[in-house]
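What you see is the complex with one protein chain gone and the rest in place.
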Amino acid sequence: MWSRILTVLIMLFYALPIVWMYLSAMRTDPDFLARPLGIPKALNFENFVTAYRMADMTRHFLVSILVTAVGTIIVLFAASLAAFSFSRLRYRGRDTLFALFFLGLILPVQSFIVGLFVLFRSIGWLNTIAAMVIPTAGMGIPIAIVIMKYYFDALPSSLEESAYIDGAGTFLVYRAIVLPISTAIIMTVAIFTAINIWNEFLIPFVMVQSERIRPLTTSLYVFSTRHSARITLQMAALSIIVTPMFLLYAVFQKQVQRGITAGALKE
Amino acid sequence: MGGGMIRQRGGTTGWLYAVPALLLFLLVIVIPTLFTVTFSVADWQRFQLKGIGTMKHYMRLPLDITLGKAFRNTFLYMSYTVVFEIGTGLFLAAIAIRLRRSLLFRSLIFAPVVLPSIVTGVLWQQAFAMEAGLLNRLLAVFGVESVRWLAPPLTIFSISLVSGWVWAGFFMTIFYAGLVRIPESISESAVLDGASPITIFFKIQLPLIRNLLVLALLIVTTGAFKGFDLFKVMLRRDPLESGVVFPTYLVRTFFENRNIGYGSAISVLLTVVVLMIMGIVAVIRRVYVGDMEEY
Partner (left out) sequence: MRRLCYVVAVLLIATGVLFAGGKQEGTGEPGDTVLRIASAIQGPEEIRIYNDLVAEFEANHPGTRVEWDRSTGDDYQFTGLPSLLESDTPPDIYFEWGGNRVAEWAADGYALDITDLADELRPIINESAWAGSEHEGATYLIPDNQDITIMMWYNVDLFNRYGLAAPDTWDEFLAVGEVLLENGVTPIVMGNADAWVAGNFIGVFLSRWAGDDYTHRVLSLEPGTALNNPRFIEALQFAYELGRRGFINSDVNTLGYEDSFARLFNESAAIYPLGTWFTDEVVNAFAEDPEKANFDYFDVPSFAGGAGDPDSVMGLNTGWLVNANTENRNLAYDFLRLLLSEKYQSRFIDIGRISTNTTAMNGSDDPYIRQVARTLDSTPVLISPPDTGYDLEMASALYEAIAKVIEGIDPATALAEAENKVQFLR
């Protein structure tokens, strides 16, 4: 009974800023400034339309989708191959290599952002889509490898054994046996990676300056500094960006939760 | 490890599988880090390299008062977030365990994790606003005066609050996963022995998830050095330097002042500090966690 009340209170605290955001988005500035804690008198969607158009959201949504999709695919491809080799194959330097990736897991991005900027500048890749995709993919690989490797370790190798006995090559085993039974973990890593790439702010902030190829995160920053006086408009912009994420989360929440718990328990 | 033997496969070509990942890793992390180390002893003038082999940047580090402030702020941030993220996460996990159907509860609390930090930053910046902010208006309902949330001395505290709102759910999920695996029988026998729920929690359940606690500690301590987005969005240029932390100072040094050499030196220092903290946590792990018994 006690815990019932407590849980409701806690859930309220969590939901309150989000609810406030949605409600404020449907009001007008003068109305909001007069009573910031009020409820909209009518369902007013004008702010949403204005914000969407002013912030050129279609373009930025597309950029984010592109960067996230390509980045995630790259991570899945590279990480699953590498994790497979760390878990199932034996070769010289295997363990050192794995340890190297482990190190990459904990290195803060500030250690290499400076070098990254200069490197990309000298190749002439600054201010491009690649300037966002490659770093975010590179940063997502270590954690993906670690999660997948532990997962592969826990898989029984009997199927692979029989395949090898039948004369199958290593790559075939990877493609036709290990991958298909790993769809769950692949999904989880995909979702995890996609969320991280989608939410990335520092990399696009540093590497991309053209309005044209800005992703959602930095374009929202620009938008909010430019129009910070128009509070309800900002709330509308936030709502637009956040709603598809919440919807996707609602659909995939089980996988997300499971992925985190799995990663934690492997620790 | 999995049942059955791992065959002696791979031999000379096994490493090929790791090549794609390795290439990216080299390109994105290894080479830039080496660059950074090299730059830290280089003499730059804006974007032009003038020479290599100067230690002046490292000599400047201990004399830099802003860096000292960044250290203080970061450790302050770390302390607050340990409480707001781990402490709260534990508390929430304890509640979640006791609920019969906790999925809705856990999903809602976890939801802020999926938000881009820029969204959280803009939203909470508005919530902290002096006049039209959510918090101050709520306080006004109870007749309490407005608080200057983002001004010193509350700057770091307020930002930590936001971090807590976002990440407590993440840690709750981790702790919940550990707690839920503890067999009922253990707590049941404790109840029979007359133990209160609180004692059970602290003396039995917590120690059984101590590996997760240490993992959480690692994440929070190293994460405190990475916090950029929230600080940048909520404090802008931060003329009072009340919320200056390593990442913001680094970006400012490198991009605004275009001091690549010094910025690199700060990066190197930052990396060393993070590695040291990891070492400390590793020691804690060995001492506190040791060999965890399976349950």
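Labels for the chains are A and B, by order of writing; each one numbers its residues from 1.
Heads up, the rule we're going with is that contacts are C-beta pairs under 8 Å (C-beta built on N, C-alpha and C of every residue); 3 or more make two chains touch, one makes a residue touch a chain.
Since this is a predicted model, take the numbers as computed values, not measurements.
Here the missing chain is touched by one residue of A:A79, A:V206 or A:I260, and it is A:V206. Touch with the chain that is not drawn comes from one residue among A:I18, A:A55 or A:L126, which is A:L126. Considering the whole complex, the residue from A:I5, A:I165 or A:A229 that touches the absent chain is A:A229. Looking at B:Y58, B:F255 or B:Y288, the residue that reaches the missing chain in the full complex is B:F255. Counting the whole complex, the residues of chain B in touch with the unshown chain are 45-48, 60, 63-66, 130, 148, 150-151, 235-241, 251-252, 255-259, 262. Where chain A meets the chain that is not shown, the touching residues are 33, 62-63, 65-66, 69-70, 73, 121, 124-129, 183, 205-213, 222, 225-229.
Operating definition for what follows: only the chains that are shown with their structure count from here on.
Centre-to-centre separation between chain A and chain B, using Cα means, comes to 16 Å. Contact residues of chain A toward chain B in the complex are 3, 6-7, 10-11, 14-18, 20-21, 32-33, 36-37, 74, 77-79, 81-82, 84-94, 97, 100-101, 104, 106-119, 134-135, 137-139, 141-142, 145, 152-158, 160-161, 164, 170, 174, 195, 198-199, 201-202, 206, 216-218, 220-221, 224-225, 231, 234-235, 238, 241-242, 245-246, 249-250, 253, 256-257, 260-261, 264-265, 267. Residues of chain B touching chain A in their complex: 1-18, 20-22, 24-25, 27-29, 31-36, 39, 92, 95, 98-99, 105-112, 114-119, 122-124, 126-127, 131-134, 137-138, 141, 165, 169-170, 173-174, 176-178, 181, 211-212, 215, 222, 225-226, 228-229, 233, 236, 246-247, 250-251, 254-255, 260, 263-264, 267-268, 270-271, 274-275, 278.
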